[in-house]
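A protein chain is absent from this complex, but the other protein chains hold their places.
To keep things simple, chains are lettered A and B as they appear, and every chain counts its residues starting from 1.
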Amino acid sequence: MNRTAIAGLLSKALLITGSLLILLPMYVLIVTAMKTQAESSVSFFSLPRSLYFDNFLYVMRTPFFFRNTFNSAVITAGTVAGIIIFAPLTSYAIGKQMAVHRGYRFLYYYFTIGLFIPFQVVMIPLIKLLSRFNMMSIPGIIILYITFSLMQGVFLLVGYYKAIPPSLEEAAVIDGASVIQSYLLIIFPLLKPMILTVVIMRGLFSWNDFFLPLLMLNNSREKWTLPLFQYNFKGEYLFDYSIAFASFLIALLPIMILYGFLQKQFISGLTSGAVKE
Amino acid sequence: MKSQKIYGLFVLPAVISYTLFWVFPVAVGFFYSLTDWNGIRRSYSLIGGRNYLRILQDSRFLDSLGFTLHYTVLLVIAINLLALVIASLLNGRLRGTRFYRSLFFFPAVLSMVTVGLIFNQIFYHVIPWIGDLLQIPLLQTNLLADQDTAEYGVLLVNIWQGTAIPIILYLAGLQSVPKELYEVAQLEGAGVLQRFSHVTFPFIIPVISMNLVVTLKSGLMVFDYIAALTDGGPGRATESMAFLIYTNAFKEMKFSYAVTESFVIFLLITVISIVQIRLLGRREAHA
Partner (left out) sequence: MNRMHTKTISILLCLLMITTAAAFAAGNKESGTAAKQQEVVTIEFFQGKPEAVDTFNALIDTFEQEYPHIKVTQVNVPDSEKVLTTRIAIDDIPDIFNAYVVQPSFKFLTDEGYVMDLTDKQFLRNVNPGILETAKYDGKAFAFPLALNTFGVFYNVEIFDRLGLSIPETWDEFMGLCTTLESHDITPIVLTDKETWTLRQQGGVIEGMLIGDQQAYFSQITSGAKKPSELMYPRIAQKMLELRTHAQDQTLGTDYGQGISNFANGQAAMFINGIWAIASITKANPDLQYDMFPLPADKKEDTTILSGIDVALAVSETTEHPEEVLTFLEFLSQVENAQLYSDLDGAPSAITGVSVQADHYERLMEVIDAGKVYGWPYIHYPLAAYNEYAGMYQNLIAHGSVQTFLDEIDSVYEAALQQ
């Protein structure tokens, strides 16, 4: 009894320390965004003297803010939709067939090995290819994000699929379900937690990515994404962290709202023991 | 036979786009590694494996390799240990775990531009302030400004953000351990560590393996954190492989050489990952 109590206390203490370490940078971010430049250069760490929202208004009034945010939203939504359709479908076929079919085992390695290739190798040839295909555009970037998600998607989803007891699927087949039915009705729901993990990882990546939009969408501000907008901000007001930080907080807002909605599904869904025997 | 076709159809779009937009550019990249192309010249000549031979004698490359390996070992150990401990705590029946779960995931949400700028400020203002307050000499300085500590500064930020997703994956793994087994172990009087090594560990090997591969990859290919925090400096104290490749390709106009370096890291990561998966695979619990 006593030992459990100590262990409980210890875990609580560890969790609280961890939380503080996570919250500290957040505190800095929020507090700085709400100070005037003069205020934050005098005392970086203190609370703002008043609730000061001009930095946020300033960011939102900058030309193309809404346009660029909208572009980011479209790109992320498209990427997420593509991942949901293709990643589990591909992984299911590979995971199911790799035990019996050499070709699918090859495909598993074919996809996962791509994870280990640094983007720098691919970049110039890839951009050349894209410009030849006229894909230096928002739909083009969506297709790339979906494609790049496949490597991690196949790696994680095949691993997860293999942990699903085959009995579940066999039962469905005996009941006369077709491959597609058993995929949609049995496998897809079972894979959901891991699909969600992949979607969140890759969705966040496409929302936050700076490099690809910079290379593909650079020729007009109308086509920019939010990270490009923010980065340019950093360049222009490099001494003024208040405005840069305000722009970061604004970019966080949509994610936080979405996260609020998905949180129950994501965190608890993933850990609800879907793979229980 | 019919169902074979369906599976083929399932993978077809993915195979096509992946081959076209990833494998094909990689193949072209490999071709460039056999040339002396500088990235902008209109012509180049084939020079065979000369770039590969040059790399092995390039002290800058070897220094950077040494740095990257050191960094990766620390990163992989720190992230996986931390994530496993936190996930185990969150897997318990403590009050407020739901809140903590969201909180610990939070760093993953931030973009690199954001993290870089916040932490530059934290290293500049906040950590020295805390160091002064607590009278800890190590913390009183800006970690990023010193060649001996810059690596740890970057690591700190990478761990801060990079632990979030492994926590989630470990949580999922822990949930797959049948609860009854814990009860049996507890009845037999097994301690925390024994319970972990005999009950939990075999069940979470697939997740450990996944996390190791993912963190290994992020360590060996670390670029963003370096670019955002130190730019490879001070001097070359934090010049990682990926950063070196980037510098060679875009600043020094040595494109074919940079691509060659990438293939060397690629081989390295692949070999390490295969060894690691094989080693862990032996202990996997076949549920």
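Assorted remarks:
To be clear about the criterion, a residue touches a chain if its C-beta (ideal position, glycine included) is under 8 Å from a C-beta of that chain, and two chains touch if they have at least 3 such contacts.
Please read these numbers as outputs of a predicted model, since none were measured by experiment.
Among the chains on display, the ones the left-out chain touches in the entire complex are A, B.
In the complete assembly, the contact with the undisplayed chain comes from A:124, out of A:59, A:87 or A:124. Considering the whole complex, the residue from A:98, A:115, A:135 or A:187 that touches the absent chain is A:135. Note on the undisplayed chain: of the listed residues A:73, A:186, A:214 or A:262, the one touching it is A:214. Against the chain not displayed here, subunit B makes contact via residues 2-3, 5-6, 9-10, 12-13, 38-42, 120, 123-124, 141-142, 144-147, 230-237, 247, 250-253. Contact residues of subunit A toward the unshown chain are 37-38, 41-42, 85, 123-124, 127-128, 131, 133-135, 137, 139-140, 143, 178-181, 214-215, 218-221, 228, 231-232, 234-241.
The criterion applied here is as follows: only the chains that are shown with their structure count from here on.
On the side of subunit A, the complex with subunit B involves touching residues 7-8, 11-12, 14-15, 18-19, 21-26, 28-29, 32, 44-45, 86-87, 89-90, 92-94, 96-97, 104, 107, 110-111, 113-118, 120-126, 129, 143-144, 146-148, 150-152, 154-156, 159, 162-163, 165, 179-180, 193-194, 197, 200-201, 204, 207-208, 210, 227, 230-231, 234, 241, 244-245, 248, 251-252, 255-256, 259, 263, 267-268, 270-273, 275-277. Those residues of subunit B whose C-beta lies close enough to touch subunit A in the complex are 3, 6-8, 10-11, 13-15, 17-18, 20-26, 28-30, 32, 39, 85-86, 89-92, 94, 98, 100-115, 117-119, 121-122, 125-126, 129, 160, 165, 168-169, 171-172, 174-176, 178, 192, 206, 209-210, 213-214, 217, 221, 223, 241-242, 245-246, 249, 255, 258-259, 262-263, 265-266, 269-270, 273, 287.
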